[in-house]
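Inspection log for the structure reproduced underneath, given as structure tokens.
The complex is shown incomplete by one protein chain, all other protein chains being positioned as in the whole.
For chain A:
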Amino acid sequence: MMRIQARTQPSQLMTFVSPLLAIALTLIFGCILFSALDKNPIEALHVLLITPLSDGYNVGEMLVKMCPLLLCAVGLSLCYRANMWNIGAEGQLLAGALGGSAVALAFGDSTSALALPLTLLAGVASGVAWSAVPTYLKLRFNSNLILTTIMFNYIAFYLLVWAVNGPLRDPDGYGFPESAMFSDQTMLPILVAGTRIHLGILLSLLSAVVAWFILSKTHLGFQVRVFGSDEPAATYAGFSSKKLSWFVMLLAGALAGLAGVCEVTGPIGQLVPNVSPGYGYSAIIVAYLGRLHPLGAIIAAIFLAVLYMGGDLAQIQMNIPTAVIGMFQGVLLFFLLACDFFIRNRLVFTHQATA
């Protein structure tokens, strides 16, 4: 007989070791997977994990992928700390990309100094608006936030597809579902010449530091932490759950919206239907891998960005399908949740006593 028993004292140390353990288990799983695909597992893991960090250009590309992951994950960490199960970072990111693109295209070839700031602001505002609706529905009608945020992801995606096929389509684009290229005035400045490292990457790192500051130094952040760790105590203390819910949700929406607008004004330079290969969903994994800590999210975002990069490289160099990366992410989350489960619980083998 086997049963699950809650541990009385979950190990503090293991809480931080569990992401490492999960990564190790994922790599072991990877080796088995690559062997089954008749690829040399050592070589494959090398391409997947080491090559992305091998030279300056690759590191730059890795950072470009880290930017949206980190921006979304920082917002999600705050939401999850406050028990707001926001799965809508993807939709908020797409809304940000769409809103930002509309403004960027409206500026056309204008050389106004306001072009970039207003474009970014429009992206942020769109992200905020996209998270505001599910938040309102939850607080007013007690609707399920997980469901509404997921549904809003689809709405955002199809809205974006409609826009690039309709009002925002490049008139000189031979009917391709893409917008015109943005003018240089509305593009994010490149920080390191010869790479694609753009201003958004700096903003994403800054957002993590600011979020950490809010959580650990401000009264508002303290309230979020109390709310997440012990809701009855938050009620007892008189913290307003409405105010906190709005705060974390709108902040997450703003950051995801910024991630979206940074993609279109940074590496992409125009609005295309596939702005995001699922950054908003991967950010959920990043948030948990970073233990819902904004600074932990930086390390976790780098790891997942390396995986994204490695996936592309593995396809080019070793002919390994990119679907493997989705699988890696899924397996990683699976092992992470499993490790966390065993921190809090343990298996007990009981011998049926003879009566």
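As a working rule, a contact is a pair of C-beta atoms (placed from the backbone, for glycine too) under 8 Å apart; a residue touches a chain by one contact, two chains touch by 3 or more; residues count from 1.
FYI, contacts and distances are computed from a predicted model.
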From the list "Galactose/methyl galactoside import ATP-binding protein MglA", "Cell division protein FtsX", "Transport permease protein" or "Tryptophan synthase alpha chain", give the UniProt name belonging to the chain omitted from this structure. "Galactose/methyl galactoside import ATP-binding protein MglA"
Absent-chain contact - pick from A:F34, A:Y80 or A:F239: A:F239
Among listed residues A:S11, A:S112, A:N144 or A:S229, the absent chain is touched only by A:S229
For the chain that got dropped from the picture, name the residues of chain A it touches. 217-220, 222, 225-226, 229-230, 232-233, 235-240, 353, 355
